[in-house]
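Next up is a structure, given as structure tokens.
Yeah, one chain of the complex is gone here, protein chain that is, but the others are all in their spots.
Now for subunit A:
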Amino acid sequence: MKALHIGRVAAVLTVGALALTACGTDNVVETGNGATTGASAGPTVTGTLTGTGASSISAAMDAWKAGFESANSGAKVQYSPEGSGAGRKALIAGAVQFAGSDAYLKDEELVSAQEKCGPDGAINVPWYISPITVAFNVEGVKALKLDADTIAKIFRGDIKNWNDAAIKAANPDATLPDLAITPVHRSDNSGTTENFTDYLAAAAKTVWTDAKSGDWPTALPGENAKGTSGVVKTTTETAGAITYADDSAVTDALGKVELKVGDTFVPVTAEAAAIAVDAATVVEGRSANDLSLKLDRTTTVAGAYPAVLVSYGVFCAHYPDAATVDLVKSFGTFVLSDEGQKQAADAAKSAPLSAALATKAKASVDSISVAK
């Protein structure tokens, strides 16, 4: 019975695949013309591309999937958001063709990737930038200027009240009430936490003594909630609460912190986040096509917003057959194109990659080739 059932499904799939391929070949010329902005790789590709990884990019990935599949009617992208770590592990094990990850492959992971991806291992390509907002709930206050040390002290519970002298000093115009501060953080493991603690550990070295981590340090006081929506909701409902979250999820009910960069204060915007990512340096000692970025959280570049999350597409440098290479390249190029970045910005309110970085990233994707 079961075997019969599977057989039937397989038959349906085969017929479906045939039908899709047929469509693909019929429409080559037409889609090739239509997709000039999207898949600039030219001819449409067919096949199924499988990936897994970070859940932070799921909304963007849904948009990319839809955009890519409509430009390439014979192609299909499957992405399961199981977490960055699981994604990197699956790519190293050869279970998927690409991974999405909130952190680039570590050196030892690059070495273990050589087993399935060949001697050149894997490459990390940034494809998604999301600014992290420090948001707070103080009635009548919509913006506060804070330096990293003060933010770190607030989240560590060293500054306990909104009328603290350190907050007042930077915000002489704001009317700050005598109200206890309740820091709210994520209860689940997340890339947002990892990037935010990385920012604090780098920009407020003397105050934030914990290492960066996807789990919030448990010893610190404060409240927590599940997921981005959870912390935003808890903060909105609690007077005096402060939290960090993907900028896209922060509502107008909350005030936003302007971060101190150099001597000025920078409000959170997609452009400011892209500037901070542009100021990042490429991690050295890796293959020329690898674009692992070392973000400078203490940057003083004008207008940069250093609390950002950069998510990477992780690909093998070589794939065994030409069909997979075409598919991967075509998908990667589409994601990095203006259209792909715009779709992600619309769907997930991410910050589009700057033109310079996108060009570099496209060159990296272009370097993917068939294994010799």
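To be clear about the criterion, a contact is a pair of C-beta atoms (placed from the backbone, for glycine too) under 8 Å apart; a residue touches a chain by one contact, two chains touch by 3 or more; residues count from 1.
Operating definition for what follows: contacts and distances are computed from a predicted model.
*Asks:* UniProt name of the unshown chain, from "TonB-dependent receptor", "Proteasome subunit beta", "Ligase-associated DNA damage response exonuclease" or "Phosphate transport system permease protein"?
*Replies:* The chain we cannot see is, by its UniProt record, "Phosphate transport system permease protein".
*Asks:* If the hidden chain were put back, which of A:51, A:100, A:131 or A:214 would touch it?
*Replies:* Spelled out, the listed residue whose C-beta touches the missing chain is A:214.
*Asks:* For the full complex, which residue in A:83, A:100 or A:255 touches the chain that was left out?
*Replies:* The missing chain is touched by A:83.
*Asks:* Touching the hidden chain in the complete assembly: which of A:46, A:133 or A:190 does that?
*Replies:* With A:46, A:133 or A:190 as choices, the missing chain is touched by A:190.
*Asks:* List the residues of subunit A that touch the chain left out of this view.
*Replies:* 55, 82-86, 88-89, 180, 182, 184, 187-190, 214-215, 218-219, 221-226, 230, 233-234, 237-241
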